[in-house]
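Below is one structure, written out as structure tokens; comments come after it.
With one protein chain removed, the remaining protein chains of the complex are shown where they sit.
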Amino acid sequence: MISDYLAEFFGNKYLGYLVSAALPLFMWILPYALYAVYAERKVSAFMQDRIGPNRVGPKGLFQTIADILKLIQKEDIVPASADKLLFVTAPYVIFAGTFAAFAALPFSSVYIGSNIDLGVFYIMAVSSFSVIGILMAGWAGNNKYSLYGAMRSVAQIVSYEVPALLALVTAIMVIGSLNLNEISQMQTSRFWNWWIFGGPVDGIQKFLYIFPMIVAFLIFFIASLAEVNRTPFDIPEAESELVAGFHTEYTGMKFAMFFLAEYGNMFVVSAISVSIFFGGWQSPFGYLGNSIGINWLIPVEQVFWFLFKGALLVLIQMWLRWTLPRLRVDQLMSLCWKYLTPYAFINLVIVGIITLIK
Amino acid sequence: MAELKTDQIVLNMGPQHPSTHGVLRLEVVLDGEVVVDVIPHIGYLHRCFEKHAEAMTYPQVIPYTDRMDYLASMYMNFGYVEAVEKLMNIEVPERVKYIRVIMGELQRIASHLVAIGTFGIDIGAFTPFLYCFRDRERILDLFEMTCGARLLYNYMWIGGVSHDLPPEFIPKLKSFLKDFKKSLKELNNLLSYNKIFIDRTANIGVLPADTAINYGCTGPVLRGSGVNWDLRKNDTYSIYDRFDFEVCIGKGEMGTIGDCWDRYMVRVREMEQSCRIVEQAIEQLPDGDVTSAIPKRVKPPVGEIYFRVESPKGELGYHIVSDGSLNPFRVKVRAPSFVNLQILPIISRGHLVADIIANLGSLDIVLGEIDR
Amino acid sequence: MKQYLRNTWLGIYTILVGMKVTISHLFKPKVTIQYPDVRVQLPERARNRLYVNMDDCIGCDQCARACPVDCIEIETVKAVPGEDLGTTSNGKRKALWVTKFDIDIAKCCYCALCVYPCPTECIWMTDVYEFSEYRREDLIYHFSTLTPEEALQKKLNYQKFEAEKARQKAAQAVASNPQSKQDSGNQN
Partner (left out) sequence: MTAQEILEIIKQKFPDEQFELKENIGGEILIVPSSILRELCFFLRDDERLCFDVLMNLSGLDLANGEKKKLEDGTFEIVGGHLATVYHLHSMKYNHKLTLKVLLPREKPVVPSVERVWRVADWHEREAFDLFGIIFEGHHNLKRILLPEDWEGYPLRKDYKVQEFYQGMKVPY
């Protein structure tokens, strides 16, 4: 889609691919990561009766930029007995896993990286790619704490794929298509047509879908929290036990890369649940562009709504982080296998029965 | 399949670790995630308090007692000063007794707030820590208003206190107590009854009552195991018999009796009791001069005494031997955290790595007191 | 099975209650103040940096003895009878030149045990708490008002007076018992 449009624009096909790949990175991920870190610190500060960064720039807006500059000039230590190759590539592998998922995310009806028909399947496959990076980071640091962190995160992310996929399968069973762009299009622009409220289907089935879809969303949201290592599942880098988990030995830009990957991953996960459950780039109350007749405004609005809903879910993840304590490793496993997966199966069966009624 | 050749790993939770509450090295022998044995190594913060005390005069030792348990230094003064007064049998004016009880109980609330805040961080919840410290700040302001310092007070002297309460102390104290009850309820909602918090602390680090007594544990650790033993009630010192408050013990609501949750909950309920004591003490506060009974030169007769008080961490005992000169011949301090830390290996065997930190947090130890 | 459902319900309910608490704090007034611009107003008894008012100091060394960490060093020289050293604020006549009055504030433990024994209340704790230095030696405050030369001069002055007094006493001893005049005579 966008890549061949850019190919004609630049004349050279590969330049077009390059620009279309770089577009989401520079246009959205980097500024988003900067201001997500700032938002997290501000939100956590306000929740804890303090003010948070307000010195660097107006209201502290340049704080994260100052942090990045600080991290850049910090010495990039590689421990002596570290496995150099793994140590250096680990952060980039994790970020690659996150960045690859942006290809299939529908930012608006016009702009989508590559409109593949297996959008959901592709994203879930790619986002579990970062587990290898975490394992590499944990093992290469040659530090007992990071080894523990890595072992725990592998167990956690791999086992939380199951409820996440089950929740998505129940949603896909209702929606019928795996292509994310199509899914967003089917949820026409009134919010009660969103899939979480039963989708554009009419009649009794719509009301029967509502409850299972909400349960599916909750399961997917909790499972995605675990995949992104956010509280209450931030066991791999539990500061109170494992000092800093798998990224204990990292300093300088590599540490910043971990941060970028974490926040990027947070957005990917919330973008998936937005495009499947909350009507992707559909605006809840119709488009301004329609009512005042400028039709080139509509894609811009769609991008805005998509990013707005994604950011909202990211804020909820931050809200959870500053409220809940941390689960222990075995409780984490029992939550996944004893609670989330059974509920996901039951939900799957219920939705299956409802689709038969039609 | 032949038994996989697994090896035990020795993990050093070294002196510099985010959750060892000070400079304590835990040598943890792990089999995978399961703890085989924990060997605490202490002594990193040893400042030879007992050797110093032999070279100082009696009043000069008071600033040193502050620095043993720097989170409850008002009670450290309280214990030392009452011990020397009993040695010299000085009779302290009534107002001083009431001021000492008010200050002691406020210090207990402040010390428990730190204990609960850091216990929350060990479990992973960061926000309660800040709420606890916001309330603790108000107590520190009250202390600073009276004796000039926020953490190490040197406020209680042998025979009296250094300053009388300033006029605006009582109104500020009353408003603090009112707000504190609300924020305590909020803390319970946020942390105490949170399902994840309960999962992480119930049935963890269970300490049966008889082992607790045999290991000499005291304070919230002992009461968490269901033993109704509080020095303020059972071995009454000063004027604690004039106030009615109840001793809160662990009842095993969320798991077995004597687990981490019980020890935590005993501290939360003890704070409410301390508020009650402070309120009663404010009403009965007589007036009078606070520095009248302070002797110019402190020269106790020959003899030795062991006097103990209920500090926020447990039973704090002073064994003072005096040879009739101006300097104490020997001052031995029985620090509650020194004894409570001994049971960490007993309650952590068979648990996971994360539970050692929870156990350590529930014991509420302070390294300044352990290493002296 | 019932326990299973109860666990799930308890989990969801307590998490929502906790979230309600944190979100309610989002709009509450903040407690922190912006330190360099806004400063906390310290109570008047605040114990921070030591200050000695040298006009009142009579060099009695009480504070140095009371200090548990011995961070106060005082050296005094007796005044020659002729000199007038002025009087302290409460009218006591001063008899000692305080040639050296150093407080090593880096060693001070801010216990204020030195403030109470001072007869003329010339040492007390101010509420200045921003006095960090780059070099540790700068933390040794010299309160004595005499310049080093003056101090030296006072010492020499006193030694000269001392020697002269000794000679007088020797001469006077000679006068008192004449027969020992010869042996003391050839002594000096």
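Which chain is which? They are A, B and C, in the order written, and residues in each are numbered from 1.
Methods note: contacts are C-beta pairs under 8 Å (C-beta built on N, C-alpha and C of every residue); 3 or more make two chains touch, one makes a residue touch a chain.
Being a predicted model, the structure only gives us computed values, none of them experimental.
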### Touch partners, limited to displayed chains, of the chain removed from view
B
### Task
Identify the residue among B:Gly255, B:Gly317 or B:Gly368 that touches the chain left out of the display.
B:Gly317
### Query
Of B:Val23, B:Met56, B:Leu87 or B:Ile196, which sits in contact with the chain we cannot see?
B:Leu87
### Full-complex contact with the absent chain, from B:Arg134, B:Lys172 or B:Lys332
B:Lys332
### Task
Tell me where the left-out chain touches chain B, residue by residue.
42-43, 46, 48, 50-51, 54, 86-87, 89, 211, 213-216, 227, 229, 234-235, 301, 303-308, 315, 317, 319, 321, 330, 332, 334, 338-339, 342, 371-372
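Simple rule for what comes next: only the chains that are shown with their structure count from here on.
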### Task
Compute the distance, rounded to whole Å, between the mean C-alpha positions of chain A and chain C.
61
### Query
In whole angstrom, what separates the CA-based centres of chain A and chain B?
45
### Shared-contact residues (touching 2 or more other chains) in chain A
47-50, 322-324
### Message
Counting only residues that touch at least two other chains, what does the list for chain B look like?
### Response
127, 134, 190-191, 194, 196
### Task
Can you check the complex and tell me which residues of chain B touch chain C?
56, 59-64, 66, 127, 134, 137, 144-149, 152, 154, 162-163, 166, 186, 189-191, 193-196
## Note on the structure
The answer for chain A against chain C in the complex is residues 43, 46-51, 54, 319-320, 322-324, 339, 343
### Task
Show which residues of chain C lie in contact with chain A when the two form their complex.
7-8, 15, 18-19, 21-23, 25-26, 28, 30-32, 34
